[in-house]
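After this line comes chain A, so read on.
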Amino acid sequence: MALILLPLVFGIIAWFVPGNISRIFGLIASTVTLAWSIIAVSYFEPSEHLLVDFGLRFVRFSIDSLGFTMVLLTNSVFFLVFLSNFNTSIVHEKRFTALALLMQFGLLGLFTTNTILGFYIFWELTLLPIFLILYWFGAFDKPRALLQFFLYTLVGSLAMLLSIIGLMHLTNQQTYDALLAADIQSFGNTSIFLMGGFLLAFAVKIPLFPFHTWQAETYTKAPTAGTMLLSAIMLKMALFGLLKWVLPIFDGNATDFWRWPVITLGLVGIIYGAVIAIRQQNLKTLFAYASLSHLGLIAAALMLQNEHTNLISVVQIVNHSIVSIGLFLAAGIIEERLGTQQLDQLGGIAKVAPRFGFWFAVLTFVSLSVPFTAGFIGEFFLIKALFSAHTFTGILASTTLVLGAVYMLKAYQVPMFGPTKINSFQDLHWSELAVFAILSIAAIYLGLAPQCITDFVAHSLTQPTH
Partner candidate 1 sequence: MAKDLTLLLLLALPLLGFAVNGLFGKRLPKIIVGSLATGLVFTAFLLATSLFSGLHGTQIVHLFNIIDFDQLQINASFQIDALSVWMTLIITGIGSLIHLFSMGYMSHDEGYHKFFTYLNLFIFSMLLLVLGSNYFVLFFGWEGVGMCSYLLISFHYNDAQKGLANSLAGRKAFIMNRIGDVGLLLALFMLLGQFNTLEFLKIGAAVQQNTALQGGAMFFITLSLFIAATGKSAQIPLFTWLPDAMAGPTPVSALIHAATMVTAGIYLTVRSNFLFELAPFTKDIMLYVGLATTLFAAFMALRQNDIKKVLAYSTVSQLGLMFVALGFGAYTVALFHVTTHAFFKALLFLGSGSVIHGMHEEQDIRKMGGLAKLMPVTHFTFLIGTMAISGIPLLSGFFSKDEIMAQALHHNTFVYVVLVLAVTMTAIYMFRLYFLTFHGAFRGGEALKSKVHESGLSMTLPLILLAVLSIFGGLLNLPGLFFKGAAHWFDHYLSHSTFGLSEVHNVHLDFNTSIGLMLFASAVAIGVMIWAYLNYAKKGALAKEDAALSGWERLSAQKLYIDEIYHAVFVRPLLAFSDFIGKVVDIQMLRNGIYALADGILYSANLTRKWQTGFLSSYLFWMIFGLITFIAYYILKLSVWH
Partner candidate 2 sequence: MQAASSIGTSLDFFLFVSFALFTIGAIGAMTRKNMIVLLMCIELMLNAVNLMLVTFSTYYGNGDAQIFVFFTMVVAAAEATVGLSIIIMAYRNLKSIDIDMYNKLKN
Partner candidate 3 sequence: MSLQIISIILGSLTLASALMVVLSKHPIRSVIYLVVTFFFITSMYIMMNAQFLAIVNMIVYAGAIMVLFLFVLMLLNLNKEMEPMNAKGAQIAAFIAGGSLFLVLITALKDTLILGQTYRQQDNSIGLVKELGNLLFTKYVVAFELTSILFIAAMVGAILLAKREKQIIE
């Protein structure tokens, strides 16, 4: 219970903390939550469910090993976000600390809720803090881009709300297990529509190809911490929803109906994002499109509903969080110190700031999913799954390797290599260094021993469903 409520409590306290110690408070709060979840996981029997009930009608919690993985991921991400921004101005604002912690609460709720309406509530609950963070601390010159982000997510989530209402009406159930047990297939085409509603929400959030246009602009204009939160953990909500809720519940004709459309969109996204990223001049925009490319792969692979692929996709989800924190941190560091992210204004930073150059390179290679990193395991098995499903999809999906090299290396070497164009560049602060180190170690550890996640998650993903 404290696992879920802790961030809420901290988030409320954070409003009353004076601004000058808010960054320390944020760091402590996130450390405590992380530590708490680590302790909790050590007592957690992965094959069991941890039930938490506050006596609410529509919101109940049940934590399984997948949920726990996501909880750990969430807490780690928030810890890293606070740590990595320790030296930036944003954490001096108690508003940020408080909102971030509230958002953490929303995410934890989402990952642990056991009711479908609870899923929706937490889904939207996360939107509120991130919206305020983006608005207050972002560089949105026009409200348009920010509103576009909201429009898209809202359209998606309202479609999901309709689907949830329909689902609850049809099955007369609301908990996860009961919904799993319900015979959705007997509703025929209705179930296809219902799943479509969910998929629309997820497609916006992941994002899948034609629904991604909010992403690049939002990422670019958002404060670094906000971008990290968005891409490292918020997008994962959709994948989690797909993995845990939608695919198992709608197993059957609805999934069969949507499988190839979604895979197609995912594939289009993979190539589309990568191709666009090649020519981007803004670092964050480039990473945003890269993210589109990477997540399209996970989404497409998830639709295959292959047991092993599902397990591996969790690894890939974690990996993507690692990568996006790292890359956006790098972009943020550049932006913060030089005030620009335009590639043509940058050059030769590695010379001035060798430590930064080194760690950025490591993260670049992690995102290129070279072997020894979690990304490799992830991409290898996901593409393999797509390849087994259809040769052509596999071949198309594997182009991400080549195109990824094209844009990632550009993103790395244009600012870091070449003649030095900048005057001074303060090398990494210890907090940033720590984040980079943690991320790299995690990526390499998972690259060599992905089994630690897959075994744990397998308890909740390989249970016989119907």
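These made the cut because all candidates are chains of the complex that A comes from, given by their letters.
The rule is simple: a residue touches a chain if its C-beta (ideal position, glycine included) is under 8 Å from a C-beta of that chain, and two chains touch if they have at least 3 such contacts; residues count from 1.
Only a predicted model underlies this, so the values are computations on that prediction, with no experimental measurement involved.
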{"item": "Which of 1, 2 or 3 touches chain A - same complex, any copy", "value": "1"}
{"item": "Candidate 1-touching residues of chain A, taken from the complex the two chains share", "value": "144, 147-148, 151-152, 210, 213, 216-217, 272, 275-276, 278-280, 308, 311, 347-348, 350-351, 361, 365, 370-372, 376-377, 380-381, 383-384, 387-388, 394-395, 398-399, 401-402, 405-406, 409-410, 413-414, 416-420, 448-451, 454"}
